[in-house]
Structures are given as structure tokens and as C-alpha cells.
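Would you mind keeping the following structure in view while I ask a few things?
With one protein chain held back, the other chains of the complex are shown just where they sit.
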Amino acid sequence: MSTARPGNRAAHALRPVRLTRQYTRHAEGSVLVEFGHTKVLCTASVEDRVPPHKKGSGEGWVTAEYGMLPRATHTRSSREAAKGKQTGRTQEIQRLIGRSMRCVFDLAALGEHTISLDCDVLQADGGTRTAAITGAFVAAHDAVSWMLAQGRISASPIRDFVAAVSVGIVDGQPRLDLDYSEDSACDTDMNVVMTGSGGFVEVQGTAEGAAFSRAEMDRLLALAEQGIRDLVAAQREVLGVSA
Amino acid sequence: MSTARPGNRAAHALRPVRLTRQYTRHAEGSVLVEFGHTKVLCTASVEDRVPPHKKGSGEGWVTAEYGMLPRATHTRSSREAAKGKQTGRTQEIQRLIGRSMRCVFDLAALGEHTISLDCDVLQADGGTRTAAITGAFVAAHDAVSWMLAQGRISASPIRDFVAAVSVGIVDGQPRLDLDYSEDSACDTDMNVVMTGSGGFVEVQGTAEGAAFSRAEMDRLLALAEQGIRDLVAAQREVLGVSA
Amino acid sequence: MSTARPGNRAAHALRPVRLTRQYTRHAEGSVLVEFGHTKVLCTASVEDRVPPHKKGSGEGWVTAEYGMLPRATHTRSSREAAKGKQTGRTQEIQRLIGRSMRCVFDLAALGEHTISLDCDVLQADGGTRTAAITGAFVAAHDAVSWMLAQGRISASPIRDFVAAVSVGIVDGQPRLDLDYSEDSACDTDMNVVMTGSGGFVEVQGTAEGAAFSRAEMDRLLALAEQGIRDLVAAQREVLGVSA
Amino acid sequence: MSTARPGNRAAHALRPVRLTRQYTRHAEGSVLVEFGHTKVLCTASVEDRVPPHKKGSGEGWVTAEYGMLPRATHTRSSREAAKGKQTGRTQEIQRLIGRSMRCVFDLAALGEHTISLDCDVLQADGGTRTAAITGAFVAAHDAVSWMLAQGRISASPIRDFVAAVSVGIVDGQPRLDLDYSEDSACDTDMNVVMTGSGGFVEVQGTAEGAAFSRAEMDRLLALAEQGIRDLVAAQREVLGVSA
Amino acid sequence: MSTARPGNRAAHALRPVRLTRQYTRHAEGSVLVEFGHTKVLCTASVEDRVPPHKKGSGEGWVTAEYGMLPRATHTRSSREAAKGKQTGRTQEIQRLIGRSMRCVFDLAALGEHTISLDCDVLQADGGTRTAAITGAFVAAHDAVSWMLAQGRISASPIRDFVAAVSVGIVDGQPRLDLDYSEDSACDTDMNVVMTGSGGFVEVQGTAEGAAFSRAEMDRLLALAEQGIRDLVAAQREVLGVSA
Partner (left out) sequence: MSTARPGNRAAHALRPVRLTRQYTRHAEGSVLVEFGHTKVLCTASVEDRVPPHKKGSGEGWVTAEYGMLPRATHTRSSREAAKGKQTGRTQEIQRLIGRSMRCVFDLAALGEHTISLDCDVLQADGGTRTAAITGAFVAAHDAVSWMLAQGRISASPIRDFVAAVSVGIVDGQPRLDLDYSEDSACDTDMNVVMTGSGGFVEVQGTAEGAAFSRAEMDRLLALAEQGIRDLVAAQREVLGVSA
């Protein structure tokens, strides 16, 4: 039998989601995304150059970096800049965010510009990578609006929305949007990235203890699909973009 | 309409799989795994110590490192040791191999020993990480047999088999075990790790171009399930272990 | 003749200063400090161990790390964790913050505990190091209150307040608390760290173009003394500590 | 009551200062500077290229690097090249030397050349950074003479002399040019860099224990002013340049 | 009195030498070289660019990198890519291989191409560097044949053969081609690199314990000369090149 969720949240309910645009002044897009107590600052920076593999291609690039402030977590973790290298976890997450963004971008329509998304976790309570993807899309959207307003591009290269959520099985119960305490206790953990039109961009499921069955996977995917519909609705609302 | 596969392979067919035990002399387990032209040398090393987070716990640890010889690939890539750092891709793969192995190990039954799996790609033609997992399991099994023979442990800590395969959609057709040419051309790429008893350990699906649908995902998972049954059969055969 | 300051600020006026305690949840002290548009998140973390040079001494340690989010600035700067090393500027600033804090701490009264101050710039508009020192003190004070409440120490090791401000000569005019535009244009730049009781902790003056005279230095120091009185008053108020 | 200084030196007296030009053969300027037992080899190298931020500007660059031989000190310290990184202290000092030199250079008159000053401490006994600045200026002056003789520039870009000295309060007494034993024992330590015409280039005062008062600071600055007059006189003499 | 060699090998006998061409598919030259149980995979990669010091010179470059799989040895050694740096031993060996190859290459006849030799030890039992040189020459020869066939060069830049062998004094007896057990026990160890026409390219002799005499050196050199004649014969045979 499953235990109650923190705050008596329903198994299929997201934590309160907040997307605050223009959180900082300098970036072309700057969004604070909150999934409950998880807070990630996502900035989008536009640069008029592309990495070597895109030079002369007429295409642009969208990339991401991820970081966590040392005391975003319950106990202090060491600063990656001081240690002189990023952990495997950090690299894995920033590669995931980058791929997720590129999946909804028409790089040819972007022209030879780079949009860099910096996702820095100010406070962590589970789901930092899914919050980062959800917030980074809004920041990228704002950066694109700035490019259009500046006349740097004439049409938006964004083809669809994209958002992400975690799902997992805790005490035998499939749950949406795990917080840190649930994430630590779960048997199976899955991060799902989907587009606004309902296509899958990334599915990363991991058995933490025992392997999981196909039936469990199906239930988790259904839960994720519903959660992402809600997240995309929140993105649309904050961007003032109708369906 | 889909094009023929290289070598006219059927969509649901694995490439020829070969597992050669005792490929090198010094390691407690040493397996050359071949998925077609992909060749990975997997060695298992037993050490009588555990990493700090396991010290005094009575439990052991299973970990993995992954590397690619500079000219395992079509064009030479730079040597990670010379550059002074592992790429994000390398770290992602070695974390995946480590988690996959630990999922079928009873770390308490292993006692305070570490099994290190080194997976080094001698020749790459797609699917190096799935071949590595499939071969690393056999090497780990040999290392456990050596520990039992040496009296270092009294019962096997291995609870199940584990193997991995890639699946993807190429030219609209779901295919099993992509080679390099297919992997470069595919729309959706999925790596699936499963146990011998049919549970999922890891599912990592990525849309390379357009997002993929739930129906496509279901077809890919079915293909993977069948492929892994075949791989586990090959592991059983080479290890001389009946079902 | 000197030009007007941004926002018609008086030469001897600080920018609006805001100190927000408990800005994040996990740290023992967490303060967002704002000097105008400069925003620095300062967290204080308490650990029950000391660095090697203090082991067995009965004394504690207070240290600081400093970082800047890549897009805290007008144009994106590269992420130190990704480059694999901290710049000389970063190291210089974090050493300054650490020394400034230790100057008002009785390390023997702290016992063998470490307080780590992480100062991360969310938005930069000049004066990030002086804002960081001013905010870090409040975070450290909160961490000490937490230690007292927890019974980890029986008396406060804090002997005095400490705050910092920049002063400089712009267009021939001595000015307090330079913003980014003034900092870029100034002839002489000085960062001053002082205690609540009016003693100097650090004075770092640099001629950017022409050398500066003793008379100019005297005027700058007087301006700094007054600015720090105001900052310490703000610290007292937010901490609810009377003079 | 203050104790006597080592060697019964007067509080306002420099240690014996020696500047030996052409100490090594290859560099365009090469000076061994000695402040008592502190010995620093300063070489100036001229290169016909500038760093990226000066390319095409018509201006040159003056920069510095600092190092300490592992056994320059009482006990051996580890070699930075072997550890693979420079300490924060090293970076802070080399940035200080560079800024000090640039303050007396007309970079436009230097043209697109770089002068690199390498300051390597052969023997340390306090005041290595101030000796380095004082010696580096003489080496830079020799390099400029070489450039003039070679016809690489037609007029000297050097606008003024520059030298540096430390001052501090030991046992309540302000003292000039601290040696290692005094530096370790002092309450307040200040490094002052000034031009030949008496302007301040850098002032870096640090309270080691208790904060210092404005009156103490004034006395230290006066002591430094006098010491630097003597150092500039020594530079003039060795360079054979009249006032 | 000297003990018998492992496998009763004669003092002047090489271990069984095997050179397997086309061991992997992608490289322009790919040779597995075996000296008894020592197995090194040598690949030669051709690139149409040269390092900076050769740019515009009309000359090419030949270089080498060396690595050892973590479990090539009796006990697992740590992975250089994971540690983030190559050991001094690795760098010394790869510099030796590169110099040895360049000694028989006419870099002008190579044109502005680079041949990179990657020598990766799959299994180590003494003599890995001498095996690597012997195998790398064959791989380089294959790469040159490929360049000729492709029309990238019109005449071979290879002027002579080159091979290498170790010699040493074990229990007072000079021996050829030491295996690991002999190498660990020997008093004097010498690696000799010679051309097919009998000239010396490199001689590196090291006293492990007591210094060695001129007479001992002479006996070791004679042994090496004979061993290298045999190795060059093996190279000729596998390449199908008559004397």
C-alpha cells in the first residue's frame, strides 16, 4: 500500500508550477521556473556566431549548459568551477536540455546564430532537469521574439512547444513530478520530454532497484503525457500564445 | 518507402553476435563482444576494496569505464587521455553501463569487493554501448565465477542476466540493432537494457529529427524485447548456463 | 566638469540596498543582496569539520567561494565549470571575501566548524564583490544564530559587523558605490571593507588610467567610511540587532 | 612596546636594495632584484604580436607572470607546473604586477608589441611582489631601450617610473619593507605601488588580525611614499637616468 | 649462475612474433603486433593537414600516441582519460615511437600530410614499446601504400625499415626480448631501435640497480642487432617486400 504524497498531492498532480519571465535584465530571455520548491534560472543568450561544425552552413545552433549552486541542495556540494570539472551528471543533463531544444527548432530558419541556454539551479527539490527544459523553452521563445523585433530573423524558427516532467513508481504507485524525497525513494524513475503536439522527444527510464515491467512503463508514460499537457498550457499562458 | 538494410538484413534481425571469453589473460573476466563490425573488449577486474560511500557497509560495488580507441571510427578522433578529459558522451555511456550491471547484482552478497568493468571499443560500427553492456555482463559473470572458485564469496551475487540493444526508425521502418550507417540516418534512436527475465532496466529514446509517437515507441519496445531475448540466449550459451 | 550620475544619484549616495533573508530553503543562512541592479545570492553552510591546517586546533574556519552566472553580465561570459578553471579575478574576489569575514570572527569561539559562504552573482551591475561581502556577513550571522539555536556553540564568535563598498573618481568627481557604467569609465577604483566600529579591514585602490594623489585617496576613503556606516545600518535593521 | 627589527634596521629603512642588469643573456631585459635576502629574477621579453583583445588596435600590451621556485621558501612548496595549476596567490600577484607596469606605459606608443615580464622568485624573505614590481620596471626599461635601438619603435612608451614597497604594523610600530619574520607577525600589511612622480598606482591594505584605523593607515602611506622615493632613486641610478 | 628463461627460451631468442595486418577496418593501416603475450594494436591514420610548425613547409609529419588499456596489466591501472592526464611514462614512450618513425621517413616526400600512429596495448607482458615500434612501422607502411594507391603521393617517403627490441642482463646473463617477469628482475635494461640497414636510431640503456660496464653494454648491443635483423625479416615477410 502506498503512502500519502507530501502535501497530500494526488498521484497525477504536478506541484505548483510558476514561470516568471524577465527575471534578470541582461539576457535576451530570462525565466525563473519553479516546480514546487525546485527553482531554476534559465537565461537565453543570442550570439552572432555558430560553433565550428555549423560555420558556413547557413544554419544556427541551440545549446545548453546546466549548473547547480553549491548550496541549492540539502547539504553543500562542491563547486564544479573550483574542482575544475563538471560531473558526468551535469554533462548528461546539459546534453539532454540541448537536444530537447533543438528538436523543436528549425536550425535553417535560425540562420547563423547561436542561442545558449544557461540553466542554473538556485534551489533543488527534485526534477531540476525537467524544470530546466520547461523553463528554457520559454526563455528561448523570448530570445526568438527579441531576434524578430531586432530584425535579425524574419520568421520564428520555433516549430512546436517542448516541456518535460518526471514520473516514477513510489511504493508501487505511479506518480507524476516527483519531489526530492520521492525521487530518493522511488523504484523506477523516468524523465519524459514531449512537444506541444504530443510527440515524444526523449524518454529516459531507469530502474533504481528492481527492473520494471512493460505495464508499469505504459502507466508512467500516460501520466507523463497528461503532465506535459498541463505544463505546455502553463507555457502558453505565460507567453500569451493561444493554442 | 524504406530502403533495404545493409547486407539485406531483416528489420527484426540482430547482426551476427559473437562473444569470445578469455580474450586477454590478466583480467578475472575478459570478453570480446562483436555485434557485426562493432568490437568491444570488456574486462572485469576484481579489487578487495570499495569506494568511500560503501566503506564499512558490508556491500560491494560494480562500476564501469568506457573508452574508444582513437581510430576505432571512420575518421580518427582525438585521444581523451591526451586532451585531458572525457567527453560528455563517454561519461554518459559509462554511467549507463554501471547502472545496468548494478541492477542485476546483489551488492550485499558481493561483500566489500569492487568489480570494475572496462569496455574499450576496438572497432565501432554503431551500437557500441549496447554491445558493451551485453559483453560486460559475461565478463562480470566470469569474474564472479573466479571469486567463487577462489573462495572470496560463497554464493553468486548475480540475480539475473542483463543485455542491451538499440532500436530505431529508419526511413519510417522500425529496425533492430542499427549499424553506423543506419544510426546516422535514423529519425528516432532508442537504447534498451533488459534483464533475462524480461524486465526493463533502462530505456533511452531520443528523437533525432521529428518527435516520435506513442505507437512508434510501442513498436520499438517490442522489437527490443525480442532482440534482447536473443542476446540473453547467446550469453547463456557462451557461459554454458541453461535457462 | 562632471556629468550627472545614472538616475541623478548624488555623488555620496548608495544605490537602493536590499537584503532579503531566507531567500532559499536549505542553507543555514541565505541572503539575496541587491545594490541597485546588482544581485548576489549569499548562502552560508555549516559543516562539522575544518580544513587540514585547522585540524585539532580547536579553532574553526570561515571561507568563501564566488561565482557569476554566465549571463549575469551584459554579454554572456563562459562558464568557469565548463572551462575547467576559475579566472584570476574570481580567485582574487573569493579570497577577499574570506579574509573579510575572518576578520570579524573569533575562530576559537567558533570551535571546529567551517562556515562556507557561497556568493553567486545572479545579475551584475558593478560592485559585485562589495555587495557579496555585505550580504555574506548577514548570511554568516544567520548561520551563527542557527548554530546557537542548535546548541553547536554556546556563544557567538562574531565580534563585529563588516560591510564593503566601492568608491571611485569619475570625470574628476569622487563617487560612492559605482554602477557598471561608472566603473568602466572611472580613473581610480577603490574597494573598501570596514567593520561596524569603523576599522579598516581591506583597502584596495587601483589607478585605472593616471595615478591618483594622496588628496584624492583621502576623499575616497571619507566617502567609503560614510557609505559603510549606511550599509551596516541596513544590516542591523534586517537582522533586528540594535546598535 | 615594539621589539627591535632584525639587524637593528630602523623602522623607516629599506633593506639593502640591489638591482643587477643583464643577469641572464637571452632576454631583452633581465634584472636580478634583491631586497635583503629576497631575490627575484625579472626578465622582459618582446614579442611582435598582441593578445586578441588588442589585435588591430594599433596598441601594444604589457603583461606579467610570477612564479616561485619550490625551494625559494623555508620549507619546500609544491611546484605549480606539477600540480597543474597556479594558486590564487600567484594569480593575484601577477595581475598586480601587470597592472602596475601598464599604468606607466603608453600602449599606443608601444605599437602592436607585447612585453612579457617574468618574475621568478629564487629566494623569498618577504616582499617578493614589491621587489618583483621594482625589478620588472628596470627590465621593461631595458627592453624598451632594445626596441629603440632596433628601430622597432621610435619613441619610448614609458611615461614614468614605478616601484613598490610593503609597509606594516608590527608590535604597534609602523615599519617599512617587512621581511618574512615581520610579515608573519604583523597586524596590518600594506603593499603600495607608486610612480616616480609620486602618484599612487595600487594600494592594498589588509588587516591580518584586528582592523586598522585611519590614523594608522596615514602613517603607513607616509612610510611607503618615502620608501618608494628611495627605490625610484635606485632604479634611476642603475639605469643611468637622471631625474 | 643464471636461471632458465620462461619457456626455456634461449638467451638470444625472440619470443614468437606475429604481425597481423588489417586487424581493424577503418584505419589506413591497422596491425596487431604480438611479442609472445604482449599484444599491441597499431593503427595508422592519414590526415590532409599538418601541425602548425609544418604549415606551408611542403613537408609532412609523422607522430605517435601510446596507451594501455586499464586491464592490459596484471593488476588494473587507472584509466588515463579518467585521471585527466597521461603519465610521464606514456609521454616518454609516445615521443620515442614518433622519433623512431620519423627517422625512416622523408618528410618532404610525404607532402603536407600527417600520419598518426596510435599504439594501444591490449595485453602487456614486457616490451610494449618495442613491439609498438615494430608494429607501427608495418601500419605506417600500409598507410603509405594506401596513399600511393589513392594518388595522394607519387613516391613512397619510406627510406628504410625500422624495428625495436629490448635487451637486458638478468642474473648476470644478457638476454634478448625480456618478458615482464624478466624485466622486473633485470639489472640493466636497454631498448634499441634500429633501421633495416643496421643503423642505430635510439639506444636507451638504464641501470636498474648497479651501474653497467662497457663490456656488458657491448654484449647487449650485439644481442639487439641480431634480434632486430629477425624482426625486420618478419616485417618484410608480412609486407611481402623482398630485401
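By written order: A, B, C, D and E. Residues from 1 in each chain.
As a working rule, contacts are C-beta pairs under 8 Å (C-beta built on N, C-alpha and C of every residue); 3 or more make two chains touch, one makes a residue touch a chain.
The model shown is predicted, which means the values in this text are computed figures rather than measured ones.
A.B. asks: What shown chains does the left-out chain touch?
C.D. replies: Looking at the complete complex, the unshown chain comes into contact with D, E.
A.B. asks: For the chain left out of this view, which of E:Ala72, E:Val121 or E:Met194 touches it?
C.D. replies: That would be E:Met194, which touches the missing chain.
A.B. asks: Looking at the full complex, which residue from D:Leu69, D:Ala109 or D:Ala222 touches the chain that isn't shown here?
C.D. replies: D:Leu69
A.B. asks: Pick out which of E:His37, E:Lys54 or E:Arg99 touches the chain that's been left out of the picture.
C.D. replies: Checking each option in E:His37, E:Lys54 or E:Arg99, the one touching the absent chain turns out to be E:Arg99.
A.B. asks: What chain D residues would touch the chain not displayed?
C.D. replies: Touching the missing chain: residues 24-27, 30, 37, 39, 41, 43, 45, 47, 65, 67, 69-76, 79-82, 84-86, 90, 116, 118, 120, 122-124.
A.B. asks: List every residue of chain E that touches the chain not included in the displayed model.
C.D. replies: Considering the whole complex, chain E reaches the absent chain at 85, 88-89, 91-92, 94-95, 99, 103, 160, 190, 194-195, 197-207, 209-214, 217, 221, 225.
Rule of thumb we're sticking to: only the chains that are shown with their structure count from here on.
A.B. asks: If you apply the touch rule, which chains end up adjacent to both chain C and chain E?
C.D. replies: Joint contacts: the list comes back empty.
A.B. asks: So, what's the distance in Å between the C-alpha centres of chain E and chain A?
C.D. replies: That gives a centre separation of 51 Å.
A.B. asks: Could you tell me the distance, in whole angstrom, between the mean C-alpha positions of chain A and chain B?
C.D. replies: Chain centres of chain A and chain B, defined by C-alpha means, are spaced 28 Å apart.
A.B. asks: Using the touch rule from the top of the page, what residues of chain A touch 2 or more other chains?
C.D. replies: Within chain A, the residues that touch at least two other chains are 84-85.
A.B. asks: Which two-chain combinations touch?
C.D. replies: A-B, A-C, B-E, C-D
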